[in-house]
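The complex is shown incomplete by one protein chain, all other protein chains being positioned as in the whole.
Naming follows writing order (A and B), and every chain is counted from residue 1.
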Amino acid sequence: MVSVEEVRHLAHLARIGMKDEELRLYAEQINEIIEYFNMLDELEIGNDVEPYRMSRGYKEMRDDIPVAFPADMLSNAKSMKGRFIKAPKMG
Amino acid sequence: MMQADKVMIGLEIHCQLTALRSKLFCPCPADYRGKEPNVNVCPICLGMPGTLPLLNRKAVEYAVMLALALNCRIASRITFYRKNYFYPDLPKNFQITQYNAYEQASVGADGYMELDDPKGNGVSKVIRIRRLQLEEDPGRLVYDGSIDTSNYALVDYNRAGVALVEIVTEPDFNAPNEVRLFLNRLASILEHLNICNPALDGAVRCDANVSIRGHARVEIKNINSFKDVEKAITFEIARQRSLTARGIEVNSETRHWDDARRITVQARTKEEEEDYRYFPEPDIPSVILSSEDLEVIKASMPELPHARVERFVRAYALTRDTARILVGEKYLADLFEASLKYYDNARSIANWIVTDLKGYLDRYGDGSNGSNNSSSSSSSKSDSNDNSNVNTGILARITPKHIAELAVLVDSGKINRTVAKQIMQKMLSTGMLPSAIIQGMNVDMLSKKDELEGIVDRVMDEERKAVMDAISNEKILNYLLGKVMKYTNGRADPKLVLSMLKERIVDLRSSQ
Partner (left out) sequence: MVRSSRLALNAYELVEEVKSGSISVEDYIASILERIESIDKRINAYITINHHALDEARIMDKMVKSSSSNSNGYRSTLLGVPLAVKDNISTEGIRTTCSSRMLEDYVPVYDATVVKRLKGAGAIVIGKTNMDEFGMGSTTEFSAFGVTHNPWDEERVAGGSSGGSAASLASCMASIALGSDTGGSVRCPASFCSIYGLKPTYGLLSRYGLISYANSLECIGLMARSAVDLALMLNAVVGSDMQNDHTSIDSSIDIKSINSTSLKGMRFAIVREIIESDAIDEPVRDSMLDAIASVEQLDAVVEEVSLPSLRYALASYYTIAMAEASSNLARYDGIRYGYTLQPDGVAWNEFYSTIRSNFGSEVKRRIILGTYVLSSGYYGRYYMKAQKARAIIRDEIMHVLRSYNAIITPTMPVLPPRIGERISDPLRLYTIDICTVIANLAGIPALSIPYSMHNGLPIGIQFMAKHLDEALLLRIAYALEYARGSRVKRCVL
């Protein structure tokens, strides 16, 4: 069971502000879904099963050639100071 | 006295692959130093929606070279992971890096570096390398005024996405000087592989963990130059020793190196226990290096410092000590080999470089600007530091020809070492060739008897007391020689003068 407090911690890790009643509702729904995911526990999977993933050879990568991007990249930033983008202060 | 408790130190070093021209996952130019904020950016390195990382093959190649140079095992599948955490300098709010919890994903692992015994010829210590991984640099935060007075941060993403190699050692160091030896050797390897210029501001950053056996471990972050690492660790050991001596427990904490005050200080905010939620980066297929690929990379690797030392000993009959000093700083070794093309006398050239040139540089520095001016987050103005790769100091002025000419002038007997040192001073400050300097000054050696008779006679007259002493004590001759040299501005051939003085003393003795 995932407690409301654990959901609060998850919401903090994901930086999503949530009110108490939201946390309670999510805790309920999330438990139901996690219960469903727990069916994966039934699967007896040995170490010989490789998790699914893609791979490629050494040559199939980008060459080290610099290319400047042509467009103005700051057109979507709303808080600027000169060419700096403003952000909240840490701490 | 009580035996001091054993100190254990581990390092985590980030080296930018400054030889790369583009970033790790996008084609933006990687050279961000001295640029206007947010000009080297594109949708990929700004984490714009819908973009995908495009891995730079050369970055993988360089990381593999370094891993081989550090005797690491190379991963059979080089895999990238996401490290998830929120920070304004991190455009995607995750860093693409590598992670070895489930398998060896990182380019290299389980390597080692041998440290030479500074006194002897053998290996004094082996430092184990836990892992070597490729990852992206975050952007840079700066503040209007200072971090304390500003109520927002300013972000420059030019650095975001620049390729870093992270090297993590086991806690195998027991003293700060071992750390220095390790870092010097690492710098030399980086320079020889020509993948990172450690002299560039912020190109190499180091974190250290320091503990006294049986006590808590302290992380020191933010050490922005190799030079400061030894100082920071020395300070931290003293701080921890003084705590334990007074019976106070060391706190397990993160501290920062304050390079202005030369102390470590507790981190401003208590860094919370992070849960990075690592998982394999789904947008970057694992890289599989075939054995042929590895052979090609190995074959393309430049000569490593260790091999170069051995070659210098073998081919040029240098002492291992001299060879190590030369190779320890790649430009000295390069200067040495290039000078040999003009004058094929290895010992003489090596002597000028190791004793005279390096001695001068160690005392007065190179005189160039830009290196090790770490000022990471003090003010937005710090951004315009001259970080260009061009050396403006002495080293930019001294060519192999300079060294070769100087050595030839002395070895051919044209000038003596005293004059040669004067010439070197002038050569270092002006960049003029020794042959040109000589023309402008009266430096040719006085090596004919008749040129010197008058001066020797004059000294004999002025220094009667010393002359009388010299009859019974030959050592006094050196004093008289010094006087002659002084009157000739060092131009006299000392051997000749000494024999002339001896002749006269012998005459006096026999006439007594």
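Keep in mind that, in the parts below, a residue touches a chain if its C-beta (ideal position, glycine included) is under 8 Å from a C-beta of that chain, and two chains touch if they have at least 3 such contacts.
In this text the structure is predicted, and so the values were computed from the model without any measurement.
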List the chain A residues touching the unshown chain? 2, 7, 10-18, 26, 29-30, 32-34, 36-37, 39-41, 43, 45, 49-54, 56, 60-62, 71-73, 75-79, 85-91
Residues of chain B (touch criterion as defined above) contacting the omitted chain: 43, 46-55, 82, 84, 86, 88, 91-94, 102, 151-153, 155, 275, 277-279, 282-285
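The working rule: only the chains that are shown with their structure count from here on.
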Under the definition above, what is the set of chain A residues touching chain B in their complex? 13, 15, 53-59, 61-69, 73-74, 79, 81-91
Parts of chain B lying in touch with chain A, wherever the complex brings them together: 20-22, 27-30, 36-43, 46, 48, 54-60, 77, 79, 86-88, 141-144, 147, 150-157, 268-269, 275, 277, 280, 285-290, 293, 380
